[in-house]
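Omission of a single protein chain aside, the complex is shown with its protein chains in their original locations.
Let's turn to chain A:
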Amino acid sequence: MIVNLDQFIEAERPKWERLDKILNRLANDPWRKLPLEEVREMEHLYQRASADLARLATFSAEPETRAYLENLVARGYAEIHGGAGGRSVAHWRPGKWFSVTLPGVFRKRIRAFWFALALMLGGAVFGGFAVALDPEAKQVLMPFSHLLGDPAERVAKEEAGADYNRLDGSKGTFAGYLMTHNIRVTLLVMALGMTWGAGTLVLLFYNGVILGAVVADYVLAGQTTFLFGWLLPHGMIEIPAILVGGQAGFVLAGALIGRGQNKGLAMRLRAAAPDVVTLCAGAALMLVWAGVVEAFISQYHAPVLPYWIKIAFGVIEGAVLLWYFGFCGRKREGDENQ
């Protein structure tokens, strides 16, 4: 048995309490940066508390002190061995994240994006052919009732201005609904990556089927210009955003499956998780923009808003998006890697 327990506690207790105080101060302020002297003191006190704990570990009759010390050492261990990443939010620069990190992660994980795109295109081809070959399939495939009617009738109605005022006084609400609904769907597409990617795969294919069905329906009805003018302004951002969500889901699934990786599951997930979060945040930002555009621009048609303006707007958005994900931050990324 240990000897002089009360002397031991009495001698060490002030140091434990000092460590406790430093750790509490850090816990109360995640952004706090300790001065060098205090860091050194904390490390010294942590080493000492660790030694005390090791000494007490052989002593089964003192559970309270041991539990107290375990708690103290656990907290000290998290701070001292936590690594720079733990407090990275203090050094987080939104500008750098947007201009370098997000496009860099997108390019790093581009294979998952191509896979998501291929799935959605596959679904679109299936949906398009389904509607082209069997117009009755529209009843099953279209998710919204306003898409079930004849495209030509809808275009005539929209261009006659009958529905121009339907969103008056509720555009903000509509934009808010679109943003939150689409972000929820995109997060679900990502989260379903935890089903080894099966859920992500199904959702992306299903969204492709709907898109393909709508496109085929309007093109076959000779309403291609209206279709592009209606879909491009918001779809040019919204659809890639869902694909980025799918990309995040497949990155997660890739870490779960671990094909061709010589790391354990926990290590693979740990390596993939920051990229998954980055891609999700990027997709959410894109969907905020898409929601505003859909509510305030996409719902207006010629003659109020000429189609060529809407199509040009969508094309410009697409070009900017292509440049952003393809080239933005490439130079700075390269400089940092060297």
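Assume a residue touches a chain if its C-beta (ideal position, glycine included) is under 8 Å from a C-beta of that chain, and two chains touch if they have at least 3 such contacts; residues count from 1.
As a working rule, contacts and distances are computed from a predicted model.
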Per UniProt, the name of the complex member that is left out, chosen from "LutB/LldF family L-lactate oxidation iron-sulfur protein", "sn-glycerol-3-phosphate transport system permease protein UgpE", "RDD family protein" or "Copper-translocating P-type ATPase" = "RDD family protein"
In the full complex, which of A:L53, A:A221, A:I257 or A:A312 touches the chain missing from this view?
-> A:L53
Of A:L188, A:V219 or A:I257, the one touching the omitted chain in the full complex | A:L188
Even though one chain is not shown, chain A touches it at residues 1-7, 9-10, 13, 16-17, 20, 27, 30, 46-47, 49-51, 53-54, 57, 59-65, 67-68, 70-71, 73-74, 77-79, 81-83, 85-89, 92, 169-173, 175-177, 179-180, 183-184, 187-188, 190-192, 194-195, 199, 252, 266, 269-270, 273-274, 276-277, 280-281
